[in-house]
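For reference, the structure discussed in these notes is given below.
A single protein chain has been removed from this complex, and every other one stays in its place.
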Amino acid sequence: MRELNIVGKRAPMLDAWEKATGKAKYTDDLSFPGMLFGKILRSPLPHAKILRVDLTEALKVPGVKDAISGKDIPKKKYGIVPKAKDEYALAIEKVRYIGDEVAAVVATSIEAAEEAISKIRVEYEALPAVFDPLEAMKPGAPIIHEEVPDNISATIRKEFGNVAKAFEESDFLFEDNFETQPVNHCPMEPQAALAMVDHQGKVTLWSSTQIPFFLRRNLATTLDIPESKVRIIKPKVGGGFGQKIDLYAKDFCAAFFAMRTGRPVKFVYDREEVFTCTRQRHPMHIYLKTGMKKDGTILAQQFRVVADGGAYNSTAPLMITLACFFIMLPYRIENLLFEGYHVYTNKPVGGAMRGHGIPQVRFAVETQLDVIAEKIGIDPLELRLKNAFQAGEPHPAKLLVQSCGFSETLKKAAEAIAWKEKRGKLPFGRGVGLAGASFPSGVSNMSHISSGAIVKIERDGSVTLLTGAADIGQGAETVISQIVAEELGMQLEDIRITAADTEITPLDPGTFGSGVTLRAGNAARMAAQSAREKLLEAIAEKMEVTPGELEIKNRRVFLKENPERGFSFEEAIKIYQYSDRPMPIIGRGSYFPPAKEPTTLLREDGNFSPAYSFMTQAAEVEVDPKTGRVKVLKMVTAHDCGRAINPMLVEGQLEGSVVGGMGQALYENVVTERGQVLNPSFLDYGIPTAMEIPSIVSVEVETNDPEGPYGAKESGEGTQLSPAPAIINAIYDAIGVRFKDLPVTPDKVLEALEKKSSS
Amino acid sequence: MRLPKFEYIEPKSLREAVKILSAHPSETSLLAGGTDLLVNMKYGVVKPTTLINLRSIPKLNYILEEKETLRIGSLTSLHDLYTSPLIQEKFPILSQAAREVGAFAHQVMGTIGGNLCQGNRCRFYNQSPFWRSVRPPCFKAGGEICHVIKKTKECHSTYCGDMAPALIALGARVKVIGPQGERIFPLKRLYTQNGKKPLSLRKGEILKEILLSQSSGKSIYLKWRWRGSIEFPIVSLALYIEKEDNKISLSRVVFSGVGEGPLEISEIEKSLLGSTLEGSIIDSVSEQVTKLVSPMRTSIYSPAYKRKMAGILLREGLDKLK
Partner (left out) sequence: MKRILKLNVNGEDLEILVEAHKTLLEVLREDLGLTGTKRGCDLGTCGACTVLIDGKPWLSCLTLAAAVQGKKIITIEGLAEDGKLHPLQSSFIEKGAIQCGFCTPGMILTAKAFLEEIPHPSEEEVKKAISGNLCRCTGYIKIIEAILSVSGREE
């Protein structure tokens, strides 16, 4: 491979300057003359029929311009998975959780809108509610959606190999139950939307979204207008982590009111709405049975997973598919039986969150592996190494794993945490633990899997990149620009990028399933290559050589054999123009990854993703036996993310991911009581502060994936899979107590220690 | 979330403030740092028609040493308090407690007076109008019920301040000014242990300053919370001990987060009297205290856990001051 100039550089994000100076514009920073402000009235009941909504008094509040309830909107369901659509933009006939949207108003001020909301009168008929998914599955439980009488809205039952036979052949069987908690994404920017309608009835929506093209589709559906009448523009987005994948009432309401009033309309969620009325990580009940041979070979695993979906589906079928398939990596599991259920309850709604269904099952697997290792007397590291999957092996689920550095991540993480010296050898209260994981680099987003890009070289030699990729703070625009700069031999600052505007930029699946670098990166690379070829053809003609003899680097086009002979980029453009070729030079790229749509994998086998990342995380913890407080001292991540296009941004992804994972292990929990969130604020919900963070070490394990651009793979999501089990395993090493439910808060640690000392 | 409308007044003197406050005490609120009050106003649980900004009054921000007495003006910020070399040297427990309030900005904005007068907290009360609309209003929000203990006739909201326990442990007194002039009384008596009306201030009274006598004992403030910042205490303990001939001659044991006001536990203080803290005394009082506090389920933390932590904190505090 040729030497790289821009790819692999620790370049600051292109928009870091704007963000550091306060010039970056997020949705709520935008405003237009005559703009109206909206607020949403939400259900105080977990399950009820809506008998009557009276907007009269609300409409009398000075400044109020319009008000609607569910019966005023097109009766069109939406959802992120087409076949699992179960939600209206505003509740029609029935509310299904505390926070469900019932009515909305717009006014000339936020104050007036807030006042108007308090004047809406709603008559409900309360219905019996159910809050526990295990209860909701039982016959006779309250029915939350009429069309799903058993409340099980998505199911997967998948068997690879022959599990019953493998269990018979096992020397040891292990059975455990695990539970995980609901976790909120906590993007720092609350969800917002701003809509405007032009004279032809076209709606333009600025939205804090991470998948603009999918939002276009869902918004058109709910408004009951053609997609061509909807334009989505993604301004700066203040974090998403999966929570900004879904369409929300704020998107619909902004657009719908803009259509009704002819004025710009803005809706911004309060932090409480972000906590209660958007999405959260699915809590799960997990039963896991594993059959082992004496020598430490995993023969078979059986799972029964019940995910508490809350009131609506969101990504339900996809989430349980991911949970199932990513049991099949990073270990060699020849026999697997996976039964997964997504169950409705009258609670906040589950959705995609960093890791999407996998962190929960990973927690179960990695915790149980340590139980197994102890019982059969093998070092947990050795046990994992023994079962580690290798690149190129035939995979029982037909996953196509072309690069895999998992074994190396295990060894390197163990080395960095001083496994040999510390495991089992530290004083009481100190311990180390590790856990492995694998993640897809791009899954299909319900037929939105293709990614397109356009690279334009203008008359003055400047380069413009159009990409649909949605940068939500991870630095996608920077990474993709680096790829284009590399291909065109330019500097990063030479690339101008326009991204994530459905009217201007080509189709892209958005920030979803960890595929941005791979999908949009490949598309942009193709587009840059095609523009480059066009340019080189003209230069080759002028220099009377073949294009293959030319190189383009450091803003120069020159002869590989004799770098002295060549032209500056500007001269080259002139030559191109004087050769009577058409301007601008336009390169197009479209990328379609060789992978199946995940939900078809519910029925058939096939490859899930174009590439897979692998990682091992190791933790060192200190537990204060007096107070039960667990302090994570150090986290190591050895990560095979292929080639890092921008190592600084990869580190940033990893560090944020690890701290989030630590939050899930120790601090975070959306606590509900009869469906009501008791801690919908940063004061009461334990998102880690700077005081909690450990030292974080990242160890590079570079593989070169043939499918990813320059060998790049996923980097930001898989790293949130195994911090929790690594920490939980380290706690066991520290105090000899095994936790099977999250989060492990000080009260639980104290109680467990008391139990341990009394028994 | 918008603040409700109110009349905003910037008095030039405490006397003027007292006069305005006395006119409509139930509809008037005093603004100091605002970190507690404005949140409650956004939540719609405090709805003053008049807001008096005490920060407009000059000369209420001071830390002065006069003979045997240290005087702290009620508008002194927590940040000024803990950065004061005088406080750091003579009353390190105050510096310690002030550093534990909220985070940097809360310490800059928050005042000692505001902190002492901060509202009691409850998971059913410190919530938005939408959140509270799930249930009828509670006593504290003007209703007829306590959601924490349904059968009870009173509000059980919890005092969660950091400064009061530390100051009570030091035996602080406060000076208040009202329509009848000034009066001085022990800080402990500022708290009524009544969740609905936690402060004993009379109509029109304003906290003016805190008075501390120099003392010879050792003290410590221990705040228990799960994260190292932002949060109110789940339980906190201020402990003060004076010894004579290596025996405890005076102790003060004051908790926050376990009752309707800062809670001094005189039974423990009696048990500690005359002790050298050797032998089983620490074990026994740490056990004893778990039965003497009776926290309510006013947060996401269970009463049993709070009781347990009270014992753990007392043990830790006594171990450290031994």
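Read from first to last, the chains carry the letters A and B; within each, the first residue is number 1.
Keep this in mind: a contact is a pair of C-beta atoms (placed from the backbone, for glycine too) under 8 Å apart; a residue touches a chain by one contact, two chains touch by 3 or more.
A quick note: this is a predicted structure, and the numbers were derived from the prediction, not measured.
**Q** When the whole complex is taken into account, which chains on show are touched by the absent chain?
**A** When the full complex is considered, the omitted chain touches A, B.
**Q** Please pick, from A:I6, A:I40, A:V95 or A:C186, the residue that touches the omitted chain in the full complex.
**A** For the chain that is not drawn, the touching residue is A:C186.
**Q** Given the contact definition stated above, which residue among B:I20, B:L86 or B:A103 touches the chain not shown here?
**A** B:A103
**Q** Which residue from A:V230, A:V443 or A:L649 sits in contact with the chain not drawn here?
**A** Within the whole complex, the residue contacting the unshown chain is A:L649.
**Q** Of the residues listed, A:F241, A:F389 or A:F558, which one is in contact with the missing chain?
**A** Hidden-chain contact among the options goes to A:F241.
**Q** Pick out the residues on subunit A that sit against the missing chain.
**A** Touching the chain left out of view, subunit A contributes residues 10, 12-13, 15-26, 28-29, 185-190, 236-239, 241, 268, 270-271, 472-475, 648-649, 651-652, 655-660, 681-683, 687, 689-691, 693, 696.
**Q** Could you please point out the subunit B residues that touch the chain left off the display?
**A** 1-8, 10, 31, 34-35, 38-39, 42, 51, 53, 55-56, 79, 83, 99, 102-106, 108-109, 228-230
Heads up, the rule we're going with is that only the chains that are shown with their structure count from here on.
**Q** Averaging only over C-alpha atoms, locate the centres of subunit A and subunit B and give their separation in whole Å.
**A** Centre separation, subunit A to subunit B: 43 Å.
**Q** In the complex of these two chains, what residues of subunit B are touching subunit A?
**A** 1-2, 103, 123, 128-131, 133-134, 224, 226-232, 299-302, 305, 308-309, 312, 315-316
**Q** Inside the complex, what are the residues of subunit A that reach subunit B?
**A** Residues 42, 44-45, 98, 110-111, 114, 118, 270, 272, 626-627, 629, 667, 671, 676, 678-680, 682-684, 686, 688-692, 745-747, 750 of subunit A touch subunit B in their complex.
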